[in-house]
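What you see is the complex with one protein chain gone and the rest in place.
Moving on to subunit A:
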Amino acid sequence: MKKKIGLLLAMLAALVMMVGVFGNPTSAQAADSSLAKIQKKGVLVMGTSPDYPPYEFQATVKGKSAVVGMDVKIGEKVAKDLGVKLKIKSMSFDSLLVALQTGKVDMIISGMNPTPARRKNVDFTHTYYKGGYEIVINKTDKGKYKNKDSFGGGTLGAQTGTTQYNAAKKQTKNTKVKGMTSQSDLILALQSHKLDGVAMEKPSAEAYVSNNKQLAAIPSNFSMSSSATSSAIAFRKGSTSLVNKVNQTVDQIKKENLVKKDYLPAAGKYLKTNTVNTSMGHYWKAFLTGIEYTLIITVCSVFFGFIIGVLLALARLGKGNFLKSLLRWIATAYVEFIRGTPMMVQVMFVYFGLGLFVNLPALTSGIIAISLNSGAYVAEYIRGGINSVDIGQTEAARSLGMSNGETMRFVVLPQALKNIWPSLGNEFITLIKDSSIVSIIGVTELIYQSNIVRSDTYRGVAPIVVIMVLYFILTFTASRILNYFERKMQHA
């Protein structure tokens, strides 16, 4: 089972829902119209986290990257039975519940277990698939381990915050349990003998074993309740009419055993074609897309961040009447707040929080969040830069009849900029790297793409090396360009 919602996200969700009291006051009324609304819209947006083969994963279909897997098949069937089109939105598993609650997606099909805790916040359909747990081990250890009880003195791995992680902790003795966020990292740790076994869901275990000849799977023998081992489709709370309708589809899938007969083998096919060629060169298009989005985010954020930074710096330096004092106070508060909260939370807040009022695409949200964040830091550099320019420069300009604004623009700012250029350059290079944070809301920049490639190829290290090199090329080129301008500014 996949990650439970993290504490951070839970708090954000709570905040978003508090805002939601004002944004969406009529969720009770929406109950009866939920089905009609979707049918009227004609599109059903499915949220999923495509890093979890064979449930859902990224594969190359006819030369294009697409989300495939058994959950996608189920989504297609649900949409077809409702008579609407299916649209798939990818994001991290952690973000799915918030996305559902804030209307970014209409439903979640992502191997999600209908646990009592989740039931408090969303409505689930009947379960469409019941899995189980296995433990993946190195094939060389095959005789050594039988089930969860054979790892005494050793180390088991599992995805952090998942049911199998809790089960491994509670239901084993003398065994260390190590949590990691990504399954491909766990497999990598297993193969480098940092772990002796990895507990995971049966279909995932089978997918790994069938695609990696050095691995084997053994039964886990965890004792589990059925809500912890089965998957269901999640809808917004109060969507009774919609859930009832979709339950007919789910019941049919179960009755005809479509998952085992049809959907899993179809997903397996993509897995097979996928692992034929796992060289990094084969994925050059994925990495190119990553570079493209990383650059788009960075360039836009540098541009807007700089403008925001200049405005904030000027506001913070304002003195005099009430309006200027108020602006200064607001700017100071803004800078302190932004610097005092993690960028990751800001990105999520812009995407999900503002999403209640305006439907912003993930890329736009990411650019807005990073620009706002960078602006706060740039503002401080610029303020320092302006203060570093001798007051005599201002006096000379004013004595020549230049206005306050002209003095700032033609005399002070150019000198301030020259003084802070190295710091600004640092900020820009940091932005190239920090842009990776928007991967959590599903923007296909370098980190996101590398995660896709990793779960696609079951290769843990190679994609990391590739993006490390790519990031370095980007930052090194950027720093060369910045140095060129620095030299140009320092003539004498």
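In the analysis below, contacts are C-beta pairs under 8 Å (C-beta built on N, C-alpha and C of every residue); 3 or more make two chains touch, one makes a residue touch a chain; residues count from 1.
Definition applied: contacts and distances are computed from a predicted model.
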Name under which UniProt lists the unshown chain, selected from "Peptidase M35", "RNA polymerase sigma factor", "Sulfide dehydrogenase (Flavoprotein) subunit SudB" or "Amino acid ABC transporter ATP-binding protein": "Amino acid ABC transporter ATP-binding protein"
Given A:209, A:280, A:311 or A:402, the one touching the chain that is not displayed: A:402
Residue among A:195, A:233, A:411 or A:467 that touches the chain left out of view: A:411
Positions on subunit A contacted by the hidden chain, ascending: 390, 392-393, 395-404, 406, 410-411, 414-415, 418, 489, 491-492
